[in-house]
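All protein chains of the complex are present and in place, except for one that has been dropped.
Up next, chain A:
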Amino acid sequence: MSATEHSLSTPLELSLGPCLFNWSAERLLEFYRRIAAEAPVDRVYLGEVVCGKRMPFNDPVWPEAIDILEKAGKDVVLSTLAQPVNKRERQILREQAGYDLAIEINDMSMLPACSGREFAAGPLLNVYNEATLAFLAERGAVAWCPPVELPLDAIQKIAALVPQVEVELFAFGRLPLALSSRCYHARAHGLRKDSCQFVCDQDPDGMDVATLDGRSFLAANGIQTLSDACHFAGLASGHLQALGVRRLRLSPHTVDMVEVSGLFRRFLDGAIDAEEFETGLGALDLPGPLCNAYLSGEAGWKRTVIPA
């Protein structure tokens, strides 16, 4: 991971964000094997971001997944826990900061341990302006995925003012909207968080949450709340580069992510047009309807036309 100047002719990269859901070890390994072999993504983030209680189950998977992905030529980045609370979680984070592996931090707890080494600032950090990003850049931030609610015009301003940091736009998937200390999966199943029985594994794309009039609205994932709708940034390569975006992040879902990343790749390369791209995405088994209005600063659930 290095921050370098890119000319407009440098192709935009694709990355696969960390899996936010409670997938079994077998499912995760199978997923990353296939990504390594078939997906046109340049970078893969992995690691448990949402719930420290899941770590004993999925931590054993990471060494093998890292090995498979690196052998396939992917850049691998360890994405860290977003809301550490207990001693065990804090100890794990300290250890992770010492690994010889690129790292994405998702909580300010990690800043002291990573200060002075290169790191990526994740979308769950509160980085909303150029002064905050410049402060992090002085301490080692070389890449930044903005919070999902930050509109493109703000991202463009920040990217122009802090050009040394690579900007990665959250471009596909249910939007990570909130964290809580309470586990909504446990609560919905009548369980306590301490004895949750890991019921979040029943919903590999999150638990659907509808409004009283039956409209799909949100998705619960343990202590996290996501959108029901599936965000997508269908912006052409030239447009993204003019905004200062260097890379697009695709968030893993049970939908065929090889297909999803292939569609993004072909669209960015100009092999298919916007209409084919959206039709192609819409034909897949997405977790919810497409939305994109956060990009223009409107309510995130809406679908809008983004001016080129």
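Rule of thumb we're sticking to: contacts are C-beta pairs under 8 Å (C-beta built on N, C-alpha and C of every residue); 3 or more make two chains touch, one makes a residue touch a chain; residues count from 1.
FYI, contacts and distances are computed from a predicted model.
You can't see one chain of this complex, but its UniProt record names it "Ubiquinone biosynthesis protein UbiU", from the set "ATP synthase subunit a", "Ubiquinone biosynthesis protein UbiU", "Stage III sporulation protein SpoIIIAB" or "ABC transporter permease subunit". Considering the full assembly, A:209 is the residue among A:55, A:101 or A:209 that touches the omitted chain.
When the whole complex is considered, the residue among A:144, A:184 or A:232 that touches the unshown chain is A:184. Screening A:55, A:101 or A:154 against the full complex identifies A:154 as the residue touching the chain left out.
Contact between chain A and the absent chain runs through residues 82-86, 90, 93, 107-113, 124, 126, 128-132, 135-136, 147-150, 153-155, 157-158, 161, 175, 177-182, 184, 186-189, 191-194, 207-215, 217-218, 220, 225, 227, 293-294, 297-301.
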